[in-house]
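Before we start, here is the structure in question, set down as structure tokens.
Excluded from the complex is one protein chain; the other protein chains are retained at their positions.
Order as written gives the chain letters A, B and C; numbering starts at 1 within each chain.
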Amino acid sequence: MKVNVVAFANFREILGKEIEVALPAGARLRDLLDLLAKSHLGLHEEVYEPTGALKDTAMIMLNRVNIDSQGGLDAALKEGDELAIFPPFAGG
Amino acid sequence: MKVNVVAFANFREILGKEIEVALPAGARLRDLLDLLAKSHLGLHEEVYEPTGALKDTAMIMLNRVNIDSQGGLDAALKEGDELAIFPPFAGG
Amino acid sequence: MMIHIGPEDIPLEEIIRTAKRPEVGAVVTFLGIVRDDGIDGMEVEAYEEMALAELDRIREEAMDRFDIRSVDIVHRVGRLSIGGDLVAIVCAAPHRQAAFDGCSFVIEELKRRSAIWKKELSAKGDRWVSGLGRRPIDGDQDSGG
Partner (left out) sequence: MMIHIGPEDIPLEEIIRTAKRPEVGAVVTFLGIVRDDGIDGMEVEAYEEMALAELDRIREEAMDRFDIRSVDIVHRVGRLSIGGDLVAIVCAAPHRQAAFDGCSFVIEELKRRSAIWKKELSAKGDRWVSGLGRRPIDGDQDSGG
């Protein structure tokens, strides 16, 4: 299956603005992040605390909804999903 | 002695913007207002309550200072004084 | 900084542009305009020397009270139409809260303390607007924002 990843601010600098990623069926958010971290230097440190928890400064939306309400790192992905990753908002 | 009277808003409509008034030596504010009221229709009603007290809506400054701190209607006038009379401020 | 009372149009864009300095991050502008409360327009007059001196004091108080870098105050006089600019206050500060607080402070003090009067003009009869002098009034009772 393919999912679309859009990234902003420091995450855009690491990942690019928009990338398409091919994943095996049944993949979860954690799998996607691990796959991306392999090919994008610095991503792991921007996403994870040393404990393995998601950093407060890594905000992830799955289909425009925060992943906290969708199982967090265990959220199941499906074909065509849009994942957005960015730091806390700093507009205005 | 001569005093200068400047008037604004409803008082300007009655008195004109600026007038010079000749008064006998020793005249007080009350004397000036009574003299003006003789020649300016409607002034008395705009200045005085039926009780004879100054209306809240008649603000009088003697040389740019409120007459309340200068003896009120008994304030003594002298040559060259500037009297200003206007309603409460309504700018903005 | 500009403190002015006059019949001319208010050069708002120029005032705002001038308020921008390197240390300024927020510019808050209050623009009071003549509201249509069933009137045809407004006639505004000022005791200019007295009002200008008081506006200057208000500006100084605002600069003392809040962390702001500039205050501009322009009040129009003469005959104004519905939608016409009545007063503009432009307050510039490093941070937004001070700019909001300063701007709000200045318009409240201006209404209470500056020697300016407004007459509502209407076919049904002209009416001097009740002011905020000795008898403070809650809220707006006039057509000036």
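In this text, contacts are C-beta pairs under 8 Å (C-beta built on N, C-alpha and C of every residue); 3 or more make two chains touch, one makes a residue touch a chain.
Model, not experiment: these values are computed from the prediction.
Q: If the full complex is used, which shown chains touch the chain that is missing here?
A: A, C
Q: With the missing chain put back, one of A:V21, A:L43 or A:A84 would touch it. Which one?
A: Per the contact definition at the top, the residue touching the missing chain is A:A84.
Q: Since one chain has been left out of the picture, which residues of chain C touch it in the full complex?
A: These residues touch the chain not displayed: 12-13, 16, 20-36, 82-83, 93-97, 99-100, 103-104, 107, 139-140, 143-145.
Q: When the complex is taken as a whole, what residues of chain A touch the one chain not shown?
A: 6, 8-10, 12, 56-57, 59, 61, 64, 84, 86-92
One rule holds for everything that comes next: only the chains that are shown with their structure count from here on.
Q: Distance-wise, how many Å sit between the C-alpha centres of chain B and chain C, to the nearest whole number?
A: Distance between chain centres, rounded to whole Å: 28 Å.
Q: Quick one: report the Å distance separating chain A from chain B, using the average Cα coordinate of each chain.
A: 77
Q: So how far apart, in whole Å, are chain A and chain C when each is placed at the average of its C-alpha atoms?
A: Roughly 51 Å, centre to centre.
Q: Specify, in ascending order, the residues of chain C that touch 2 or more different other chains.
A: None at all.
Q: Please output the residue numbers of chain B that touch at least 2 other chains, ranges allowed.
A: Chain B, residues with two or more chain partners: not present.
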